[in-house]
Each structure stands twice: as structure tokens, then as C-alpha cells.
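Take a look at this one; I'll ask things after.
Note that one protein chain is taken out, while the other chains of the complex remain in position.
Here the chain labels run A, B and C in written order, and each chain numbers its own residues starting at 1.
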Amino acid sequence: MQRSLSELNGCSRDDFVASLANIFECSPWIAEQAAAARPFAGVKPLLAAMKDTVDRAPAEQRMTLIKAHPDLANKTQRAAGLTAESTSEQNSLGLDRLSDAEFEAFERVNNAYRAKFGFPYIVCVRRHTKDSVLRDFERRLPNDVATETQTSINEICRIAALRLDQFVVSDDRLAVHGRLSTHVLDTHSGKPAVGISVVLTELSDLGEARVIARAVTNSDGRTDQPLIGGRPVPIGRYELMFSVGEYFAGRGVPMSDPPFLDQIPLRFSVSDPEGHLHVPLLVTPWSYGTYRGS
Amino acid sequence: MQRSLSELNGCSRDDFVASLANIFECSPWIAEQAAAARPFAGVKPLLAAMKDTVDRAPAEQRMTLIKAHPDLANKTQRAAGLTAESTSEQNSLGLDRLSDAEFEAFERVNNAYRAKFGFPYIVCVRRHTKDSVLRDFERRLPNDVATETQTSINEICRIAALRLDQFVVSDDRLAVHGRLSTHVLDTHSGKPAVGISVVLTELSDLGEARVIARAVTNSDGRTDQPLIGGRPVPIGRYELMFSVGEYFAGRGVPMSDPPFLDQIPLRFSVSDPEGHLHVPLLVTPWSYGTYRGS
Amino acid sequence: MQRSLSELNGCSRDDFVASLANIFECSPWIAEQAAAARPFAGVKPLLAAMKDTVDRAPAEQRMTLIKAHPDLANKTQRAAGLTAESTSEQNSLGLDRLSDAEFEAFERVNNAYRAKFGFPYIVCVRRHTKDSVLRDFERRLPNDVATETQTSINEICRIAALRLDQFVVSDDRLAVHGRLSTHVLDTHSGKPAVGISVVLTELSDLGEARVIARAVTNSDGRTDQPLIGGRPVPIGRYELMFSVGEYFAGRGVPMSDPPFLDQIPLRFSVSDPEGHLHVPLLVTPWSYGTYRGS
Partner (left out) sequence: MQRSLSELNGCSRDDFVASLANIFECSPWIAEQAAAARPFAGVKPLLAAMKDTVDRAPAEQRMTLIKAHPDLANKTQRAAGLTAESTSEQNSLGLDRLSDAEFEAFERVNNAYRAKFGFPYIVCVRRHTKDSVLRDFERRLPNDVATETQTSINEICRIAALRLDQFVVSDDRLAVHGRLSTHVLDTHSGKPAVGISVVLTELSDLGEARVIARAVTNSDGRTDQPLIGGRPVPIGRYELMFSVGEYFAGRGVPMSDPPFLDQIPLRFSVSDPEGHLHVPLLVTPWSYGTYRGS
């Protein structure tokens, strides 16, 4: 369920607080302070006000906020019930369907982190793949408590921004979405390649590759929708597979048998979840190229 | 063991025939006729004389030649013993280490073919991968007997040419070898990419992918040896994998984290086993391209 | 001066005819017939109605329409005065500043054509460069009278469409505009190339090259405005020149001295004046590529 900004500006204080209680996990006190600052001209100032409340809170309260978060992929906690927001976020990463090996990897992360710092490892999972979460953990584990306290707050604010973006309908938009797109140019005929089957797969060192999107290029050589859009593009490794053999065969282009090029894989990584990443393919039956476009 | 052409020209008739008895599988009569035509100016005229003998033989004798060949991947025949030449050739295709599914696929081929034509399915396996043998079979099975008789003779001559090439040392060479090579150009620095790890894998629809060659690029951006050389390049699908992330990181080039490009796969098919196929990579940390070179 | 479609629909018959009298050169009778068919839902049906009038006119009247057109680049006629529309169109081709050699070339065209067919050579000059007009003439001169009569009518309708597009303001638009655009991608840094100086030149076999547009790439690696837009892209040969040496030097990229690449020229031809032609540049200090994009 979504609420419009004007509704949130106009409703009762209690309604406002109830609506935004979980924007910061189980921490309605942040919404409470924001309530007093209404009306907001947009969702951006609303988020700014809530972040500001967090920044100005005493250290103990900030730590309480941190500790209000569940562990990643903790079966006991999941059985006991997470907030709807946390459940949805963890599922987006596939934490609800981990293999045993993956589950062990996450459990190891959580335990090691909690043992060292005394609070759960928090990361904005919508910006990540399973592999990048584990890499992030490995980087953060050597840090000191002060650094990790601040990093946790930063991640919590990222989580809050995405929750707010999903919940509040406003004329302005938070800059929390990225986009992954492609474009196939047939440089044999000098035209956009129409009808090419494209499959986007998330690769993983840890577990199995997972198909994220399937599409067919349209009359402009593009896909009707971005391969990933309207959300962060998770940090991670990907493969785009283009069925070019079928395409050129269907156009009657002379080829070798078997065709020199048939299924063309492009492998690349995403490092900026909020960025616009364009990965085009320029292709003939005998050559191809790609580049990081924008 | 190899023999020089001059030895073969100068030795006794019996020695000559014994030496070349299995150039055409279990068919010393072909060597016998060639013996009378000595001396040969090179291995090319020697092969031509032997082929000519086959071409001019009566139909029944040609059929006897065909039937002298073993089935592909027949466990009973392998247990009973093949010629050393057949064993080596079949092993080159990996027929000695088939999975159960693959074994069944080959058995199905053999039985179906033999049932229709009354003689074994013959193919010059050194020019093929397992996948391409099965595709070849599927194409040939609908043929009529006359066509397949001639196709079998052609394949037998290809087998003979490769056996002769391996056995006879001569100044001239039969055109039975292909070559697969690569070249990595770092268009970020404008220089050959030195020290890039390259892995060549044979892909398979049927069974598992198999690493064929590993190499590291030298100061010219090339591999010291061709990836495949001195033999036919088997018809089939391949993947070349280039470790470019490591290379650019080692040169201190600014990259995203994780790097946009890390392991770059190039997938292509070989259709001409005796051809020279060059598959170069032009690469920056943000773009790459390839083409069928020569 | 422009008129809105609703004004044209609502004004007096005389006003309507006077306004559109020269859409077809000096031929108000076409506007007269269109006046009766008002109101028009858009500029497309208005043009269709006028074309229909031409198509259904008797042959003599169509010939009168053809003969109402001036010669190309005829100094006497220009001195005597052309319609404002014809003057503007001829000037767009540069017919008002021809060299002596060019003037002679056009005079030869006109005279040869008029001598053969008895009417002036008509071409929609806004869709052409001087070179392509002369090539068009060479192709059309061998035709017979019937073919050229019809070709002339077709060109007259193209001229009318462009005149109507300029004069009438309507919600719908005639498909008479093309676009030429570029995009510079710096594949050395993986980003759009910002601040690259771009010069578009029209090349000519006949006379001198002529600079058409100058621009600098913006933060997206594109030019703020298309290089040519809001009008047909004249058929002809062009050169785009990109100052990449300056760009990379300004970014401190190590280069040879002198830089391997400095001014990069891309030469290409336009064949479809109403099409969208995109000519991008992918560039490092050591490599570049281009393709016909869309």
C-alpha cells in the first residue's frame, strides 16, 4: 500500500507515525520527530528530515536503531517473523532460497560480525547480490567499531530511502533507482537488430547462476523495458546472452556451418546500483564488440 | 615411429607394404599397389597414388575397405582390440572416456546407421568434436546408400591422409593441419597485452566442457604456440576466456569495483578444420571487440 | 509568418486560398479546391487533400503546374524575382553563391533538361546538396517524358509538404524532417567524452567543402542540438571531425608525441533525408570505431 505525500502531510500525527514506523526498522521515534516538521515539500525533504533525526540522536539511541535490525538469513529469526519490509528485502536477494553452502556462508558472516562488534551486520540488500554481500562483509569485518557503527547507519539510511521511495507517492523522486539496458546493432545490415533473444543472468561464485530477465529486441534493437529498472541494479557479476546465430540465419545471411557466432555472452559487473548502465552489442556474423555506455 | 620418404622409396616391397598397411585401415592391398609406383617425389604423390588405387578398385573391394573399419565407441570392439591408429584417433575425440549418456548417444548412432546401410558409420574423427560427430551423423542418416558409400570413402581418405602425415617424414606436407590462434591488443595503452591468461575450452551440448589449452600472452600479445596447431582444428564450439581484470589491475589502471570487465569469454565455432582461424581480442577496461581473423 | 490549423479552418475562403497559394508554386487553384474540404483534422489530411487535387487534375493542368516552377540557379529568373519560397529553397542549397564552374554545371543541367522535356528540371532542393542535385539530374535525363512528368509531380509534392510544414502550426507533424546526430564515447575511461569539439562539413566533388555545424559534446557525450535537425538532412557526402587529441591531452592521458590520434575524420553519406542518422565515435588515444546508428 502506498500513501501520497499530501495525505502524509495532512493526516493525523498518529496516522503519520504509524505509516512511517518501519521506514527505519522498528523505530517509530524517527517518524515521530518528522511528524512535527510537516508539511514536506517533497519526499526528498522528508527523507532528509528523518536522516537528520538519526544523525542528531544520542549514540545509545543510534545503537538501539542498529540493533533493531535482524540478521541476514537467520532461520530462527525468519521463523519468528521479520517485519514485512525486511522479509521482502531479504527475499529480493534470494535469502529465502539459499543452498546449504550459501546458508552456511551467511551464517558465518553474521556470527563473525556479531562476535566482533556486538551488533548485527547490516547492509542494504536491494543494492546487492549474494556474492557482493559476502565481499562487502569481508571488507568491513577488519574495521573498528566506530567505523562500522557509522557504516551501519549509512546502510540503514539507504534501506530507509528505498522503503520511503516505495511507500510515498510524490512529485519528486529519490535518486535510488538504477537502470541496466542493452541495444543490438546489426552492423552487417546497418540497422537495429530486431527480434534477438536476450537473456540476463546473475552470475555467482557462491552458488548457481540465476536468470534475471528475458527479452526480445524490438524494432529499435532495444528491449521494450530496461533489463533492470525502477530499482537499484544490484552490485554483482552478470552475463547477457544474445542469440545472434538464429537472428542472422533467419535473415538468410551466408554463414559457416556451424555459424562462427551463435550465442554471444557478454560478462560484466555492476558497481554503481543507482547508475545507468548501457551494454550494447555491435555485431556481424563474423565480429562483435561491446562497451560500457550510458 | 616415423619413416622418411627416402626410406620408404628405398626399402623392400614387403617392408613398404608392412609400413603402410594400416594407412587405410587393415587394407594392405592399397599399399601393395603403391609399392609398384615407387619412387615418390613427395608424400602428396604417395597419397594421390593410394587414393587412386581406392578410386579404381571394384565396388566390392571398396565395400570391403569400408567394412574393415570399427564402429565408433563400440565397447565390445574396443575390448577385442582396435588397430593402434583407430584407438589413438577415437581417443583424440574422447571416445575412451564417454559418460553413460554420451556412450548411449554414440551407440544409437552406430546401430541406426548400420541397420540402414549395412556398414559402419565412418567419419574422420580427428576433424571433429563429439558434438559435431553426432550432427554429422544426423545429416548423413537420411542419405541413400550410394551417397553414403562415397561419403565413407571420402572420410577414409581423410583418415588415411592424417595417418600418412603422421607417419611419413617428407619435405612436402599434406594440407591436413589447421591452426587456431589469438592475439590480445590493449587499446587502453595502445600496446600488445602481455601476460594475459587465456584458456581454451571445447564446449559440448552433449556432455561437459573440456579445457583444451591454457596459455599466457607474450610480449607481442600472442601465445608462444598456436592454441591448436599441427593438426586439424576439430569442428565444434569453443570458448576462449581472457583474464583481463587481473591484467589491468596489475597495470594500475583505474577501474570500478568490481571491475566492469574481468573474465571475458569469446564463444565461436570452428567449421573448417584445415583453416587458419585467428580470434583476437581488442580490449580496454570498458570495452572489447573480436572478429574472425586469418 | 505561420498560421495555425484552426485559423486556416476558420478563416474566409479567400484568406485560406491567399495563405496557401504558393504551397504549390504559383498555383492557387489547388488551395481553392482544398478550401471546400475544410475543416481539416490535421496538416496531414490537408496535405493529402491538396495532393489529391493535383493527382486528379487534367494532364494539361498538371503540366501548367510543372511549368510554373523556375529553373534552378537561373540568373535571369533570379534577377526578375522568384517567389519567396523558391528563393529561400534555392539559397538553402547555396545556389545564390555558386562558383562559376558550379553555375555552368547547373546551367548545363537546366538547358539539357528543358531541351529534352520542354519543362524545367524540378527537384526538392531542401533534400539535396549541390552534388546530389547534379547526380539526380544525370539519372533523370535519360528517362522518357511520362516518367519525368510523374517525377516532377512527386518532387513538387515534396516541396509542397516542406512549405506546408513550415507554414502551418498543427498538433500533427508531417514526416518531412530528418536528423543527424553524434555521440562520443571515451572507451579509455568508460565515460561519455565531454567537451570534444565537433565540426560537420559538407563535402563536394563540384566545389568547396562547406562547414555546416560546429558543436562541443556535453556531459552525455552528445551535442545539445542534433547536428542537423528540424529539416531534411540533404543527400550528400559529409565529414565529421572530432578533436580527440586535445581532449585526451586535457585529461592527462599518456600519449605518444605527436599523439597517435589527434583530429579524427569520419566520412559518410546521407541517402535518406527524412531518416534519423546517428554517427557515434568510440575512441581511445589508440583506437576508434564508428557505425551507422539510429
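Before moving on, here are some points about what is shown:
In this section, contacts are C-beta pairs under 8 Å (C-beta built on N, C-alpha and C of every residue); 3 or more make two chains touch, one makes a residue touch a chain.
Given the structure is predicted, the values throughout are model-derived calculations rather than measurements.
For the chain that is not shown, the touched chains among those present are A, B, C, taking the whole complex. The residue touching the chain not shown here, chosen from B:70, B:178 or B:221, is B:221. Here one chain is not drawn; of C:107, C:220, C:246 or C:262, the residue touching it is C:262.
In the complete complex, the residue from C:24, C:137 or C:286 that touches the missing chain is C:286.
Hidden from this view is one chain, which touches chain B at 185, 187, 190-192, 220-221, 282, 289, 291-294. Against the chain not shown here, chain A presents residues 187-190, 254, 256, 260, 282, 284-287, 289. With the whole complex as reference, residues 132, 135, 235-237, 256-265, 267-269, 271-272, 282, 286-292 of chain C touch the missing chain.
Throughout what follows, only the chains that are shown with their structure count from here on.
After Cα superposition, the angle needed to carry chain A onto chain B is 180 degrees, rounded to a multiple of 5.
Residues touching across the chain B-chain C interface largely coincide between the two copies, over half of the numbers being common to both.
Between the CA-based centres of chain A and chain B the separation comes to 47 Å, rounded to the whole angstrom.
Residue numbers of chain A whose C-beta contacts span two or more other chains: 282, 289, 291-292.
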